[in-house]
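Removed: one protein chain of the complex. Kept in place: all other protein chains.
Lettered A and B in written order, each chain numbered from 1.
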Amino acid sequence: MARRPTIALYWCAGCGGCEESVFDLAETLLDVYRQTRIVFWPAALDARYTDVEALADGEIDATFINGAIRLDHHLDMVRLLRKKSKCLIAHGACAGLGGVIGLGNLHTAGQLLDCAYRQAPSIAAPKGPLPGRNGGAEASDPALPELLPATLPLDRVVPVEASIPGCPPTADIMAQVFEGIIAGHLPAKGTVYAHRKALCHGCPRLDTRPERIEISRFQRLHETLWDPAVCFLPQGLICLGPVTRGGCDARCIQANMPCRGCFGPTERMDDFGAGAISLIAGLMADGSEADGRALIESIPDPTGLFYRYSLAASVLGKGRSS
Amino acid sequence: MTEFDPTIVALLCNWCAYDGADAAGRSRLAIPHQIREVRVMCSGQVDPSTVLKAFAAGADGVLVLGCRPGDCHYRTGNREALKRMRLLQAVMAATPIHSQRLRTDWISAGEGDRYRRMACDFVLEIQALGPVNPKGRH
Partner (left out) sequence: MDRIGVFICQCGPTLQEALDMPALARETGRLKDVVRVERVSVLCAPDVSPALVETIRTHAINRVVFAGCSPREHEETLRGIMVAADLNPFLMQVANIREHCAWTIRDRMQATGKARALIQGAVERVRHHRPLEAKKIDAWADVLVIGAGMAGISAARTLAQEDRRVFLVERSACIGGKVARYEDLYPDSSCAACLIEPDLDTILHDDRIEIITLAQVEDLRGRPGSFSVSVRQAARWVDADRCLGCTACTDACPVKMPDPIRADAPRCAAIGLPYAGALPHVAMIDRHRCLRAMGESCSICQDACPFEAVNYDQPDTYRELSVGAVVVATGFQGFDPDREDRYGHAERQDVITADAFERLANASSPTGGRIVTADGRVPQCVAFVHCVGSRTDAFNAYCSGVCCLAAFKHAQQVKRQSPETIVHHIYADLCLPGQAGQRFFDRFQKQPGIVFHRMVRPGAVRIDPRAATPVIHVTGVDGCEERVEADLVILATALEPEEDTDQMAKRLDIELDPDGFFKAHHPVTAPVQSSRDGIYLAGCCQGPKDIPASVAQGQAAAGCILQRFTPGGTITLDPVVARVDPDLCAACRTCLALCPCGAISRDEETPTARAEETLCRGCGICAAGCPSGAITVDHFSRDALHAEINGLFDLSGD
């Protein structure tokens, strides 16, 4: 493409971190801006929904969508953007796997609203209107988008060509993605901007991991002082590096924190939590039934720990069958 | 009132559990029709993603049946399976898929009647729990 590629960036239910992953390009962002035509980017630019509608179908070369699909409004937006884009890129863990937002799928939408708008101790008007299409009794209560019954990853709603994992993705990866697009190469279908191998492959602590690990009790981070040069696993701390794609330069490990799996599963594992369970079960020491129970109880919230970023993509998070 | 007819996927190890199910057949015992048997070489071959795939495909309950403790043909397979399945159940506890929908147990070769009792009990339990997806499949 001799012309500047047309790109769009949109955010659904997210924290803004993925937007920051773009801003983290710092000065390079200015080069990106000059070498592309950004037609829609609510976080940074003043474009309108109608501007997108006015585009021809497929006019946008690449659209980055971050955040999970949580509201009916998100469905409308991503379907529109799909129509107008050649290539849709799931940007970040929420778009790719449902992200942390997906943990909401442990409850119904009604329970979530009830908790936030009725049960929270700081609520002054517990009988006030719940956000939704119907608005409220007063004219000042606007119609708002409704919560979908469950959070969905992007690819459960529209076909997606590529994904950039991470919570958030690193600036290096973002730079690499933009570079490719600017050079005229849109990602082939199925591209994942991360390593194929799990994080251990690039982990500085790999050689300190013994062949046999038998844990009788898992530790939580606040319960122990761990050796910063040694693999977390033999020290009884749960690191999900073996389950998670590499590509982040093992930043958390280098900051002396265990991996929490934000880059998602490898290409052969369709359920991240399943891989985490395989890993952790493989570290558990043999023992009696009672020992086994105590061992499992030493992990206070296995659901949240293993599915922190990926619950919505799993059948356990009401993901639909593939 | 139509009673909910669940579908159960049963993963049976080749050496003991599958033969137990065969034994039930040879003795013409009545096994609930809701059970769908899948043969694996060892219960240790069953990984958590396979169990989850069963639920995703439409199973309302999953049985993982291996050899009696101490009798695993490969020595450690049933122990590893139990660790994985127990951990998976702990994970399921917080989710909409009730951890009781996964049951791990053992059947010795030739124990047709034990298989029958287990299958019948499990179907009743799952019927009481109702379907995984109350609005119907997909």
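Rule of thumb we're sticking to: contacts are C-beta pairs under 8 Å (C-beta built on N, C-alpha and C of every residue); 3 or more make two chains touch, one makes a residue touch a chain.
Computed from a predicted model, the values in this text were never measured in an experiment.
**Student:** Omitted chain: which shown chains does it touch?
**Tutor:** Touch partners of the hidden chain, whole complex considered, are A, B.
**Student:** Can you tell me which of A:Ala198, A:Ile253 or A:Ile299 touches the chain that was removed from the display?
**Tutor:** Spelled out, the listed residue whose C-beta touches the missing chain is A:Ala198.
**Student:** For the chain left out of this view, which of B:Ala24, B:Leu65, B:Ile107 or B:Val123 touches it?
**Tutor:** B:Ala24
**Student:** Taking the full complex into account, find the residue in A:Pro153, A:Gly246 or A:Gly317 that is in contact with the omitted chain.
**Tutor:** In the full complex, the listed residue that touches the missing chain is A:Gly246.
**Student:** When the complex is taken as a whole, what residues of subunit A touch the one chain not shown?
**Tutor:** So the residues of subunit A touching the missing chain come out as 196-201, 206, 209-213, 241-243, 246, 265-269, 275-276, 278-279, 281-283, 321.
**Student:** Touching residues of subunit B against the unshown chain: what are they?
**Tutor:** Within subunit B, the residues touching the omitted chain are 7, 9, 14, 18-19, 21-22, 24-26, 28-31, 33, 35-42, 44-47, 49-50, 53-54, 57-59, 73-77, 80-81, 84, 137-138.
Going forward, only the chains that are shown with their structure count from here on.
**Student:** Just the number, please: Cα centre separation of subunit A and subunit B in whole Å.
**Tutor:** That gives a centre separation of 32 Å.
**Student:** Would you tell me which residues of subunit B are touching subunit A in their complex?
**Tutor:** 47-49, 51-53, 55-58, 79-80, 82-84, 86-88, 90-97, 138
**Student:** Residue numbers of subunit A touching subunit B in their complex, please.
**Tutor:** Touch list, subunit A to subunit B: 105-106, 269-271, 273-275, 277-278, 280-282, 284, 286, 292-293, 296, 299, 301-304, 306-307, 311, 314-322.
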